[in-house]
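One structure below.
Not every chain of the complex is shown here; the ones you see sit where they belong.
Order of writing sets the chain letters: A and B. Residues in each chain are counted from 1.
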Amino acid sequence: MDNLIAGLQVTALGMGLVFGLLAALWGLLALAGRLEPPPTPPAAPRVPPALRVTGGGADELTPETLAAITAAVLIHIASRRRQAAPEMRSSWPGSLLFASRWVAAGRTRQTRPYRRERG
Amino acid sequence: MSAELLTRLAHGPLGLSWQALVMLAVAGLLIYLAVARDYEPLLLLPIGAGCMLANLPHSPMLAEDGMLRVLYDSGVANELFPLLIFIGIGALTDFGPLLENPRVVLLGAAGQFGIFATLLLALALGFTPNEAASIGIIGAIDGPTSIYVSGILAPQLLGPITVAAYSYMALVPVIMPPIILALTSARERRIRMPYSQRPISRRIRVLFPIATTVIVGTLVPFAIPLVGTLMLGNLMRESGVVERLTKTSASELANVVTLFLGLAVGSTMVGEQFLRLSTLAILVLGILAFGIDTAAGLLFGKLLSLLSRGTINPIIGAAGISAFPMAARVVQRVAHEADFENFLLFHAMGANAAGQIASVVAGGVLLALMGAG
């Protein structure tokens, strides 16, 4: 009987604490959301300003080509950076660090639970 | 031919007690569930194998310096292995859905009610307070938390509690849907929730695990190991600067520790200790804990739904039980069946992540209230 009374106390206190702590977390998260600056629109792509190809005739680069080249150059720089100095780098080849979060977590696939196929 | 040599040879078969035979059958059942039924094979297969190796007659693996004993002493007796697994879980968990939807956080708290209800039931059945708390912790529906807490409070029940915890986690897709269907109306299940994409800055993502550790750890020191390791893994993940460590924690280290943990837990399941009425009681109480958790989460979800004037679908409350991330996926499937276009996964994931944190907090609170240490 004593045990049961102690158990009820533990239940009341325990659920209270769990709710209290998670409520504190909620407050904290709400506060953080309040303090966080509103999301700024994504900055314009950092096209190197010097990269202006002007010329005449059929040889001129179209804006699309230019954009493609710029993207390729930026990606190349990023991948060179990733390959620098293997002794010290914190991410390993094949890193998911630079993949989109959506892809990295495989979230699009999480709706269906994993089932192994039966032979 | 000396009689002594022959005695030595007959030693083995003669050592096979009926308890050992039953336990070998139990080991076979666990391996069957893992291999043929895909019930949490990553843990149930090693547990079954450990149980088998421990119950063979005169098994040298349980002797001093035996492999299973060494593994138990080096990672279960001191609770190292479940904590290392928590680092890996933290490294794999994305708390983004929770950060984007903080209001679902309380659903995680409601989903822990089964812990305490089961504790009361176990006390009523005559278990000691520490044993009752260990049985209750199955209601955290979280493997490492169950192992950690019961390993401290009642190591003699570690085997059945762990087996119950992991078996029932594998049964999430079977146990939850009928309870959800019984407690909610089709109209409720069809409530759609808008997906408000609020980008979460890296700063918030990094600060979240730190703040959680400090707040929970200060208020409930007994929760420090559980919360601290889970959040350490998440901090490594979100910081993005130590991907080598994150990757190793979540794969190689987690794999080795999972194997060792399973074998060591399995080795605690030896005859006389396991074949008791208490084991049966634990298995029954465990499934009750599961059901009560789900129901409590759902009812609290209904309350929130009322308070929010129907903008919250109550069934995401069922995901608050933890069992990350299967519970959220089951909720999504139920919503999907009620309304093909209803996409609740993201909100359910938020409640599910909250349940993961709440489970760990509840584990620490329980240890504190039982005066463990």
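To be clear about the criterion, a residue touches a chain if its C-beta (ideal position, glycine included) is under 8 Å from a C-beta of that chain, and two chains touch if they have at least 3 such contacts.
Note that this is a predicted model, so its numbers are computed, not measured.
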Number of copies of each distinct protein chain, complete complex: A x3, B x3
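Simple rule for what comes next: only the chains that are shown with their structure count from here on.
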Calculate how many whole Å lie between the centre of chain A and the centre of chain B, each centre taken as the average of the chain's C-alpha atoms. 27
Give the list of chain A residues in touch with chain B in this complex. 3-4, 6-8, 10-11, 13-15, 17-19, 21-26, 28-30, 32-33, 36, 39, 90-92, 95, 97, 101, 105, 110-113, 115-116
Chain B to chain A touching residues, read off their complex: 38, 94, 96, 98-99, 102-103, 105-106, 108-109, 112-113, 115-117, 119-120, 123-124, 129, 132-133, 173, 198-199, 201, 203-204, 207-208, 211-212, 215-216, 219-220, 240-244, 247, 325-326, 328-330, 332-333, 336, 345, 354, 357-358, 361-362, 365-366, 369-370
